[in-house]
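Quick notes on the structure that follows.
Removed: one protein chain of the complex. Kept in place: all other protein chains.
Right after this comes chain A.
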Amino acid sequence: MTEHILRMSGITKTFPGVKALQDVNLSVRRGEIHAICGENGAGKSTLMKVLSGVYPHGEYEGEILFEGERCEFGSIRDSERAGIVIIHQELALSPQLSIAENIFLGNERARRGLIDWNRTNYEAGELMRRVGLEENPTTAIADIGVGKQQLVEIAKALAKEVKLLILDEPTAALNDDDSAHLLDLLRGLRDEGITCVIISHKLNEVTAIADSVTIIRDGRTIETLDMATDHVTEDRIIAGMVGRALDNRFPPHEPTIGEEALRIEDWTVYSPSQPGRKVVDGASLTLRRGEIVGLAGLMGAGRTELAMSVFGRTYGVNISGKIFKDGKPVEIRNVQDAITHRIAYATEDRKRYGLNLIEDIKRNISAAGLKGLARRGWVNEYEEYKVAEEFHKSMNIKAPSVDSVVGKLSGGNQQKVVLSKWILTEPDVLILDEPTRGIDVGAKYEIYTIINRLADQGKAVLVISSELPELLGLCDRIYTLSEGRITGEVPRREATQERLMHLMTKGQE
């Protein structure tokens, strides 16, 4: 018996063009709860995918020792056989099947090829008792809440005789009671000898539950701290997560700030999938002409949900609150209303929500603003081509012609097409959700220049970003969002990464 149940050393994982992980080391002691902390995109999830065999041996460099043995997992099945189970943020349950069926999915209790239903339901009941889930084993997954579904996932892991349980953001979607119950359960499992690795953004939970913490930043291990001996506080973790120097990656910009363009008051949005859960809770914010405003928040804070609910109610139910455009109250019921009121929203997921990938550049650019290029329903193709050519030049879209298919372009050029499309609708307010996600450094600079130019034209720009340095380098003012609530508003001169991270991780009092 070794002291460490898991040692990962020198893990390097490269995606085309990006080094996601670089020489990462992780050691987890037997029977502890080990937290992994880092900003969005720091490489936490990638590391866990390497460990659980999602990225099979050979696709990464480095060595994994589990229970003192070298492991070369080819698939998730291999890692599960060794006793490593990962529970992803998006739960992997089959909604129409019963709790018991889900617990033994792929691991069925069968005799001579036939399912032994008595044993299945009986053993499921036993496991459910262990995780404190009071439901009938035959209840369908779709009929229980997310908190209970999380428990089913853990029961499923226990059914596989898990030795190392990995939880990715287990409490992100849970309310306070369910979170507290889950954390208690993890302590109980630790006492039974099951080692847990937990990835969490909620630092108060990390300090409350973890025995040690490893901090990852930009794909590298920064440090591993022992919670007890190192006297780790939330501040200490934040310092490790953000400790990175700002360099000259942002074009200089002098803002000329004008009148108020958009004001949102007391904006509340409920989740469409989990009735009663507030995703945005009484948020108020103001955007002025010529100003670039940042919206900072960790994964699950409700940034995109806030933006999309404002943009023609494309997310959420039971939306309440007021929107003022140029000081006047407006009613925005759908996307067309939003466009009419000169509001544009460029999505964080270009490929799924922002572009028609099988269509060419000119038709993607003209799609939202086609009204201006058509008369009585008939499109002026010459005008369309001309407009697309203008954007091709002014936005520096690198493609042979405007007839090129958008799906073949690089991320940066796709983003320029998205921006062109919205600029064509002549908005006063642009909401840009993760405008530089998946874009290389050079193209990022170009996008920043475009954003500055838009502000100089008197437009109000709201930038949603997971990268704090980006917000600090670009924005004149930054709002922080945590658990659906605006927790702070910081002007550029007073903003530091530490201060923002504090506000972003501020929980409910």
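Some points to look at:
The working rule: a contact is a pair of C-beta atoms (placed from the backbone, for glycine too) under 8 Å apart; a residue touches a chain by one contact, two chains touch by 3 or more; residues count from 1.
The criterion applied here is as follows: contacts and distances are computed from a predicted model.
According to its UniProt record, the chain left out of view corresponds to "Sugar ABC transporter permease YjfF" among "Sugar ABC transporter permease YjfF", "Integral membrane protein", "ABC transmembrane type-1 domain-containing protein" or "Ion-translocating oxidoreductase complex subunit D".
Touching the chain that is not shown, out of A:Arg129, A:Arg249 or A:Lys371: A:Lys371 (per the contact rule at the top). Listed residues A:Phe250, A:Phe324, A:Tyr353 or A:Tyr385: the one in touch with the omitted chain is A:Tyr353. From the options A:Lys163, A:Arg363, A:Lys398 or A:Lys506, the residue with contact to the chain not on display is A:Arg363.
Residues of chain A that touch the chain left out of the display are 311-312, 314, 334-336, 338-339, 345, 347, 352-359, 363, 366-368, 370-371, 374, 377-379, 381, 403, 405, 407-408, 421.
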